[in-house]
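Let's look at subunit A:
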Amino acid sequence: MADNQILIRVCLGTSGKAADGEKVISLFRMHIQRHGLDGSVQKRCVVKKVGCRGLCSRDLLVDVIIDGRQTTYQNVTPSMVERIVQEHLLRGNPIDEWAVKEDYAEFTSRQYKIVLGPCGVIDPENIDDYLKMNGYRALKKALTTMTPEEVIKEVKRSKLRGRGGSGFLTGKKWEICRSQPDKTRYIICNVGEVNRALAEGNPHAIIEGLIIGGYAIGASQGYIFIRERYHLSVERLKKAIKQARERGFLGENLFGTSFNFDITFSFGTEAFICGEETALMECIEGKRAMPRLRPPYPAEKGLWGKPTIINNAETLSNIPIIIGKGSEWFSTIGTEHSKGTKVFTLSGKIKNNGLVEVAMGTSLRTIVFGIGGGIEGNRKLKAIQVGGPSGGLIPYSMIDMGLDYENLQKMGSIIGSGGMVVFDETDCIVSVAKFFMEFLQRESCGKCVPCRLGTTRMLELLTKITEGRATMKDIEALERLSAIMSTSSLCGLGRTAPNPVITSLTHFRDEYLAHIRDKHCPAGVCRALITYTIIEDLCKGCGVCLRKCPAKAITGERKKPHVIDQSLCIKCGICFQSCKFKAIIKE
Partner candidate 1 sequence: MVGLATVFGSGAMTNSIEEIENNDLIFVIGSNTKENHPIVALRMIKAVRKGAKLIIADPRRVPLVRFAHLWLQQRPGTDVALLNSMMHVIIKEDLVDRDFIINMTEGFEKEFLENIEEYTPEVGEKITGVPRKKIIEAARLYGRAERAGIYYTMGITQHSHGSDNVFSIANLALMTGNLGKENSGVNPLRGQNNVQGSTDMGCLPDNYPGYQKVHLPAVKEKFERLWGVPLSDKPGLTATEMIFEAEAGKLRAMYIMGENPVLSDPEVEHTLKVLKGLDFLVVQDIFMTETAEIADVVLPAASFAEKDGTFTNTERRVQRIRRAVKPPGEAKEDSWIIIELSRRMGYEMNYANMAEVFREIGKAWPAVAGITYSRLEQGGLQWPCPTLDHPGTKYLFKGGFPRGKGRFTVVRYRDPMEMADEQYPFVLTTGRQLFHYHTGSMTRKVNAINRVCSEPYIELNPDDALSLDIKDGQMVKVSSRRGSITLKAYLTEIVERGVVFIPFHFREAAVNKLTDSRALDPLCKIPELKVCAVRIEKV
Partner candidate 2 sequence: MKKRMVRCRINDIKVEVPEGTTILEAARAQGIYIPALCYHPKLSVTGACRVCLVEVDGVAVVSCATPVEEGMTIITNSPYVEELRRDIIDLILSDHPYDCMVCQKAGDCELQELAYFYQIRYPRFSGRKRSYKTKDGNPFIEREMEKCIQCGRCVKVCDEIQGVCAIDFAYKGFELKVCPPFEKDLDCEFCGQCVSVCPTGALVGKDWIPKGRQMNIKQVDTVCPYCGCGCNITLHVSRNEIIRVTSKPDTLNEGWLCVKGRFAYQFVSSPERLKKPLIKRNGRFEEVSWDTALDFVAQRFKEIKDKYGPDAIAGLSSARCTNEENYLFQKFLRAAIGTNNIDHCARY
C-alpha cells in the first residue's frame, strides 16, 4: 500500500449490502468531499468496495488503512461514518471501541487463504485490481508456453480434487475428457451456494480457471451455471466476463494462439438436485433437472451428448494458482491425498459464523474453537455436521480429526457443499437428523424409488421418533432404509441422503433410544416429549403463568400453588420462561 494514501475498504458482498454497505460507501464519499479531505490531510483518499472476507456476522466491516496501518471496524452503520471520518481520518485517532477485537485476528490468522485471499481486498468489479495481483498471468502462461496436455499434467501433479461432490481428481477428469474422440467439448462452472463469496469477491479467478480448463480439455464453449437468485454473483460475473472480453481474455485467438473461448450463462432455479452434475446438464439443456444414468460419465458423454467437464467455482479458482505458482508449491499444502485448501461455511451454535478457508487436514478443533471462537454461551459442543444437508454428524469425541477427503469419508460424511454446522448440548440429534431429512425429502427429484420413497419414509420415521410414537422396529426400518438408499439410489443425492441418520445412529444411538424407550428428549427440544410441571413448594401463586398461558392449561387460586393440566398444555414454554421463582420445571 502506497504511502500518502487513505484507503477505505467497505465490504459489499451480499451480507455487506444487506448491512447498508452501499449507504456507508456513499456517506464516506460525501464526507470526504465535504471536508475536502484530499487537501486537508494531504493524502489521497480512496474508498473501495470489496468482496466478502468471511466474517459476515460482524458486518458491516470497514477497513481504514492510513499509510499502511490498518484498522478494521465491525458492525458499522451509516450513523457511525461521520465520527470515523472526523476522528480517524481527519485527526488520525482510530476509534478503539468500534474496532475489531482479538477474536478477529484469531478468525483470520488460523486460516489459509489462497482462494479467498483476494476477497475483501480487491474491488471485484475492477479487472485492474485483479490484474495487479498477477491476474490472467496463469492464463497467458498456459496458452503461450504450455500445451493442453502439459496443463493437464500440471493439474494432475497438484493432486487437486473436486471441491464438492465425490472429490474426483480434477486433472484425471480433464484427461479423460480430452481423450474422447468427439472434438466438440464443453466445460461448465457450477456456482453453488458456497461459491457465492468467490463470485462476489473475486470473479476473475473463476473465469480464468474456466478458460484454462477449456484450453486443457479442448473446449471452446464454457458455461456458468448459477441460480438466477444470486443476483450479486451474477452481476459481478457478468461484469467480469465483459471486462475480460474487452481485454482479450475471452473471444477468438486468445494471446495470438488458435484457441477460441467464450462463456455463456445458464440460469438454474432453486433446486438442490442441480448440484448433481448430470441433473445440472439436463437443466442447461432445458429439461427437467433429473439425474442421468452413469455410465456414460459426463466427461465421456455430457452436455448435448458431448464430452463435458463440470467443476465448481472453488475448484476452478484453484487452477490459476496451480498454473501460476506451480503444482509443487500447491501440493505442499494439505495432507497426503488431499492437497490445497477448502472453504467451509461455518454456522450453527458458534460465535463466529462465516466463511473460512483452511488447509486440508486442519483439525475440527482449530476450526471450531480457534477460528470459530467456540460455542455460543460456552455450552458443550455436541456434534458438527460437515458437507451440507447430506453430510454426516461428527461427534465431539472426534474433534481432533483433521479434515480431508479420507477422514470425512471414514466418518460417513462428505466434503459436499462445504457446509459446517455446529450443534451444542441444547440441540436434539434426532430433530437435527429430521431437519436435514425434511430438506432432502423436499429436494429429492423423485426419479428413483429408493430416494423418492426412502426419504419420505425416513422422514416419517424420524417424525414418529420425535413425537414419541416410535418402537424399536422403527430403528431397524431406518437402518434398512439407509442401507437401501446408500447402495441403490440413482445419484449422489439419494446415496448420501441417509448420512445424517446413519452417523447419528452410530454416535448418538442413546438419544434415539431415549426418545423411543423413555419417551424423553434429552435436549428438551421435542415438544411432544416435554412436560412442564409446577413444583408446589416453590410456587408462590403469583398468577403470571396463569395469565400468560395461551392454552388456559394452568389453574390455581391466588397465593396458592398452581397446577398445569397436561391434557391442555401445548408445550409452548411461556410459563417456564415467565416464572420468576423457577417453580416450573421442564423434563
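Quick note on selection: all candidates are chains of the complex that A comes from, given by their letters.
Note that a residue touches a chain if its C-beta (ideal position, glycine included) is under 8 Å from a C-beta of that chain, and two chains touch if they have at least 3 such contacts; residues count from 1.
Predicted model only: the values in this text are computed from it and were never measured.
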{"item": "Result, touching chain for subunit A in the complex among 1 or 2", "value": "2"}
{"item": "Residue numbers on subunit A that touch candidate 2, as the complex places them", "value": "271, 273, 288, 290, 293, 295, 441-450, 452-457, 460, 477, 480-481, 484, 487-490"}
